[in-house]
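Every protein chain of the complex appears in place save one, which is left out.
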Amino acid sequence: MLGIGFKKVDFYAMFDASAQNAHETAKALLELVEHYENVTDKVKHIKDLEHAGDDITHEILEHLAKTFITPLDREDIQRITKCLDDITDMMDSAANRMMIYKTRQATEESRAFGHLLVKSTAVLVEVFEQLRNLKKADAIMTLLVQVHTHENEGDRLMQQALASLFENEPDAKEILKWKDIYQILERATDRCEDVADVINTILVKHG
Amino acid sequence: MLGIGFKKVDFYAMFDASAQNAHETAKALLELVEHYENVTDKVKHIKDLEHAGDDITHEILEHLAKTFITPLDREDIQRITKCLDDITDMMDSAANRMMIYKTRQATEESRAFGHLLVKSTAVLVEVFEQLRNLKKADAIMTLLVQVHTHENEGDRLMQQALASLFENEPDAKEILKWKDIYQILERATDRCEDVADVINTILVKHG
Partner (left out) sequence: MLGIGFKKVDFYAMFDASAQNAHETAKALLELVEHYENVTDKVKHIKDLEHAGDDITHEILEHLAKTFITPLDREDIQRITKCLDDITDMMDSAANRMMIYKTRQATEESRAFGHLLVKSTAVLVEVFEQLRNLKKADAIMTLLVQVHTHENEGDRLMQQALASLFENEPDAKEILKWKDIYQILERATDRCEDVADVINTILVKHG
């Protein structure tokens, strides 16, 4: 009577949930920088999403602790979990810094980062939808290449943002604030790439 | 006649020593920021502790190189060793920056970080005392949760420190200095959490 009272741990579904939550966070961040008003409320909403992400993370790790045979290498599950958690954390952190620093408005480059993170996390959601079907490696690989492209865009955006900041902003304090925010946002795009890298090695191992 | 001329490599004892040394360093750092005088001497004392930590680190890695069968996974030993080394390094680095930057006094937030790191490293000392007895997983888990709580406190403290800095300090140079110091201190609390994470995976594997 296998199955009765038996709940199969579905890591893929939990990754889905975590990626989906990161994507929601990215959309909330974009909303914040596109319409920079009611900042406290919007930052609080992002913080709530971050807490939801934490819950998913803990759930995955708890299930991992109790699961003897895992569909993917234990270490890969841990890494994916940590990276997805980091992505959401960093977006929350960037939003939080805007509030803490009392920035009066969002910059064009912060909006560009917002768009980039929405795109990258959307691709990650797709990747995890397909991941349980490791046979579709080619389709997944194509998605991973997109994440890498986004990360390169993030690098270029960072350069452009810094150039513009040092060129146009006379106040060193303001430069300090935005440089900090941009770095956190860029790191979020790096983490999306880190997820892609882990998935890549998984495909290779099962290839 | 096993035992004659036979020195069993005790990784647990060496972890103990490294965690204990990190804890000593945290106490020396707290002493520095609580009584910010004789800075050069106190920073030198912290540097000495950092060197002692280096010696322990090298000893562990050397023993690891010569040991065929290890009580924990080789990689976990390496990670723990590296993280404990990093914690001490970062506290040394933060102290050093205060001296280099010629900061005239320590801030309230640097004292709060000092207290936090004393607490976190104290918990790590306890963790390593118990680690050789993997059967006591529950007790260890309770300690690990404390380290996570401390890391969260570190995050909040960082936010508060940055908010206060940008609010109250008019001089961008001073902001730059303290932002740098706070970031190093926050990273030290992150590393305490990294140790906790590795221990967590060990408990899971042996669970």
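Just so it is clear, A and B label the chains in written order, and each chain counts residues from 1 on its own.
By definition in this document, a contact is a pair of C-beta atoms (placed from the backbone, for glycine too) under 8 Å apart; a residue touches a chain by one contact, two chains touch by 3 or more.
Quick caveat, the model's predicted, so the values are computed rather than measured.
Visitor: Looking at the whole complex, which of A:N38, A:T142 or A:T201 touches the chain that is not displayed?
Guide: A:T201
Visitor: In the complete complex, the non-displayed chain touches which residues of subunit B?
Guide: Residues of subunit B in touch with the missing chain: 61, 64-65, 74, 78, 96-97, 100-102, 171-173, 176-177, 180.
Visitor: May I ask you to list the residues on subunit A that touch the chain which is not drawn?
Guide: On the subunit A side, contact with the omitted chain comes from 159, 162-163, 166, 172, 175-176, 179, 200-201, 203-205, 207.
By our rule, only the chains that are shown with their structure count from here on.
Visitor: Mind checking the centre-to-centre distance between subunit A and subunit B? Centres are C-alpha means, answer in whole Å.
Guide: So the centroids are 28 Å from each other.
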